[in-house]
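Sharing a structure, written as structure tokens. Questions coming.
A single protein chain has been omitted; all remaining protein chains appear in their positions.
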Amino acid sequence: MSKTYGIALLGSGRMGIEHARNLLGLAHARVVAVADPLQTARDAAQALTRAERSYADPEAAIADPNVDAVVIVTPTNTHADLIEAAAHAGKAVFCEKPIALTLERTERCLAAIERAGVPFQIGFQRRHDPAYARAKEKLAAGEVGRIDQFRAVGRDPAPPSLDYLKVSGGQFLDQGVHDFDLARFMVGEVEEVMAWGAVRVDERIGELGDSDTATTMLRFKNGALGVIENSRQSVYGYDIVTEVFGEKGKLLVDETPKTGLRHYTAGAIPGGDGRIEVDHYRFFMDRFRDAYRLELEAFLHSLVAGTAPTPGPREALESLRLALAATLSFREGRPVKLSEVS
Amino acid sequence: MSKTYGIALLGSGRMGIEHARNLLGLAHARVVAVADPLQTARDAAQALTRAERSYADPEAAIADPNVDAVVIVTPTNTHADLIEAAAHAGKAVFCEKPIALTLERTERCLAAIERAGVPFQIGFQRRHDPAYARAKEKLAAGEVGRIDQFRAVGRDPAPPSLDYLKVSGGQFLDQGVHDFDLARFMVGEVEEVMAWGAVRVDERIGELGDSDTATTMLRFKNGALGVIENSRQSVYGYDIVTEVFGEKGKLLVDETPKTGLRHYTAGAIPGGDGRIEVDHYRFFMDRFRDAYRLELEAFLHSLVAGTAPTPGPREALESLRLALAATLSFREGRPVKLSEVS
Amino acid sequence: MSKTYGIALLGSGRMGIEHARNLLGLAHARVVAVADPLQTARDAAQALTRAERSYADPEAAIADPNVDAVVIVTPTNTHADLIEAAAHAGKAVFCEKPIALTLERTERCLAAIERAGVPFQIGFQRRHDPAYARAKEKLAAGEVGRIDQFRAVGRDPAPPSLDYLKVSGGQFLDQGVHDFDLARFMVGEVEEVMAWGAVRVDERIGELGDSDTATTMLRFKNGALGVIENSRQSVYGYDIVTEVFGEKGKLLVDETPKTGLRHYTAGAIPGGDGRIEVDHYRFFMDRFRDAYRLELEAFLHSLVAGTAPTPGPREALESLRLALAATLSFREGRPVKLSEVS
Partner (left out) sequence: MSKTYGIALLGSGRMGIEHARNLLGLAHARVVAVADPLQTARDAAQALTRAERSYADPEAAIADPNVDAVVIVTPTNTHADLIEAAAHAGKAVFCEKPIALTLERTERCLAAIERAGVPFQIGFQRRHDPAYARAKEKLAAGEVGRIDQFRAVGRDPAPPSLDYLKVSGGQFLDQGVHDFDLARFMVGEVEEVMAWGAVRVDERIGELGDSDTATTMLRFKNGALGVIENSRQSVYGYDIVTEVFGEKGKLLVDETPKTGLRHYTAGAIPGGDGRIEVDHYRFFMDRFRDAYRLELEAFLHSLVAGTAPTPGPREALESLRLALAATLSFREGRPVKLSEVS
């Protein structure tokens, strides 16, 4: 029988608990340690996972000899340090995005991973969503042929807190980065971007120098054109759409309704047309529940098979570069080549 | 250049005007006479069609020597007599359903058509709807293979007037007959039916001995099973669905939304799921606008080509027989073989 | 902190493993024992669940003092005995459908549950599917008003083995029972049924006196009419649809596509219409993954809250009665009242 990997769950907030549940269902994983500075949080995680050890300090969990791999779900500003600590300890790493908000810090961290030779996976879960994975499969099989246009929409139900926004790196880094990663996943490397941002939802976001509404054009190295639309506030819920158009057709990963329930009712006007109503997801975990499960399954499969997990270090770095280029374009009101950002 | 057919439009109510408009767009048709006992109605029809002649009496229009074909859109109880008059005069006939409410009267009328050898088409427009026609094409090409199950839904927004209902022949003859025709169109002849009716919408309909809600099972001669659901009141609008299931797959002619517009809004609960709203057809003419145009186009094509129009006399007769069998089953609470109804 | 329930998983086939995974994610459940006569199966279940004990004999697992509740996923013909054993031992019971294939055996088993006063839940998972649960919520809130018509479709991708079919109780008991349960869940008690079956897919099924294709009409006690369509072979996959139509509108729990991916391609005819392709579920676990998780979550919630789990014993009994009535109607070719089946 193949090995079971001892996992340390670093961070046990809402997303940490989601990962914990998913780890519990995996035959080759066993959560042996949890870490969170907040006692009630780590107690809850320990009760759920039945981990033998519980630590306030994530570095102590990393050092635990029963730990083979770490799943990092801590605040963003701790990611790079924890990754490096895990790499130095020879532990495999799964980390929520981003590694860091600068290229320099990200590159330094990736160098540590490379030197240590530890497996590394970044939490761009959409790549493991069944719809995106199937789209990728079709692209790889040549079913679209030459790609001509790419489109993505990423809209969240409501903006994060201003405190969070201040340290988030801005809309392109914090929100757009998922869509930039998809652009690379689906189409390939980007040559140039042109981004416009606007402040529509909350003036205070503008006062931070940030945008809450953004539209970004991409020119890919293979000649295809792309566009990404982001908004911090979508009152109908979480709005995620991706489209790849080309020589032989189009792949559209559309919003799925929350369930298959359709409600037919009389409309507002007596004697007038009726109406069909469908519930729409508000919450990203509803939309990507399967993806969160499958990305960890894939991580474990890679450990067992001895292959490189994906998306890996390069994906973390290049999506950040794209987000930084878009931010620069937004600030300077001009097209920016990726080669300018290094 | 091929011949242009002089058409007499008999009846210029709402449906008559719809047919008039559609005739105007046909290269081989020219409305040369209109007939309606109501002066304002026939004046409106004449103004629209620029017909040379206008008659109070439909028989006079039939006799008009410039008339090659009649389109009968008069009250149901006049259909058989007008068809016979047209047949005797050697005029081609397009007639709204039904010919009559009894087999005897219908058969007598069909005998007159046959003797006269005039082309005859019955107004089961759904057969000419692009979705149904495409489904039929696929069935004919064997894309479903052996058919195992058939399903149809027919629901109207609101019941007709009680005065109409009294002379309508009942729910199975008046409403269900469209679905019975589709069953024969899609699957083939029926061996046996079992129908249950209920009074849910209006007690006064029950007092007429009629139902307003009905579910009917069909056993086809080829062994397939079927079911038809009818209701006289669907508050969200006109609800028409047909499904054919078999060896190699399923064809579903689903409701189409009124337009391609989807409206995404916040839901009823603040912070809860959003909602997608789509308008639903209330009105049957919105749903079958193309079908009404195409059935007349097909009628004219048949005249020009010298082929038998379809659906023809047999379709009128056999759908009536099915409706009568269902009515008998509903009244006696038992399965009824079609062979009992003659 | 509230109690954690020790669970014995009885049966570790494919469905047992699915339940095991779902139990792992529940804070109040802990799988403490697994049982399966097949060593490799129980070893796999033990490795996944990290249960302390593993038994060949399910009765031994029931007797295990650390076991508070049993999850029964063993072959159908063992259900009633195991339920009774668990009831006698004072253990809560979750059992896959059915309890037994006769009313007598089912009633005897339910009497044992009642005498012992143990919580009991039957595995009609669809009731916990988010779409069905939301539909029920809307029905309970009066959003449809008076119900007039009910419809369900239940089609499996391919028939089970003939060996299984011989002991399955027939299509109505084995397959239709899920839809009969939904009819009661959505609309209420049934007064009378009329069922037609046919052999379309495999002659050998007919030689067993069974059908592979069936259409059943229901007349509910509240006056509504219903229909259920079943087939043992749907080449496009698992086809589950439910519809409730009434005074204020319609609820349709439609098939959901497998993912939100739509593939637009050129059609078969050069220069002709294009085509949109969507993947369709083949496998019931893909369709009801959430429901399987949520039914066990609900079971545990009931244990924690001290409320009666649902669907409970009566649901198991009355859906069986409906299936038996339909079987009788199919055999005798006549409407059957539920009161005849006791």
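For the reader, a short list of remarks on this structure follows.
When the chains are written out, they are named A, B and C in that same order, and each has its own residue count from 1.
One rule holds in what follows: a residue touches a chain if its C-beta (ideal position, glycine included) is under 8 Å from a C-beta of that chain, and two chains touch if they have at least 3 such contacts.
For clarity, every value in this text was computed on a predicted model and none was experimentally measured.
Taking the complete complex into account, A:T213 is the one of A:T213, A:T256, A:S302 or A:T327 that touches the chain left out. When the omitted chain is restored, the residue from B:A131, B:L208 or B:L328 that touches it is B:A131. The omitted chain makes contact with just one of the residues C:A60, C:V278 or C:A305: C:V278.
Annotation: of B:D68, B:D239, B:E255 or B:E295, B:E255 touches the absent chain (contact as defined above).
Listed by residue number, the positions of subunit A touching the unshown chain are 146, 148-149, 151, 155, 194, 196, 198, 200-201, 213-215, 217, 219, 223-227, 229, 231, 234-236, 239, 245, 247-250, 333-335. Contact between subunit C and the unshown chain involves residues 234-237, 239, 257-258, 264-267, 271-282. For subunit B, the residues touching the absent chain in the complete assembly are 1, 21-22, 24-25, 27, 30, 44, 47-48, 50, 129-131, 134-135, 138, 143, 248-266, 274, 279.
Please note the rule applied: only the chains that are shown with their structure count from here on.
Compared with subunit C, the chain whose C-alpha mean position is the greatest distance off is B. With centres computed from CA atoms alone, C is the chain lying nearest the middle of all the protein shown. For the pair subunit B and subunit C, the distance between mean C-alpha positions equals 41 Å.
Among the residues of subunit C, those touching two or more other chains are numbered 248-250.
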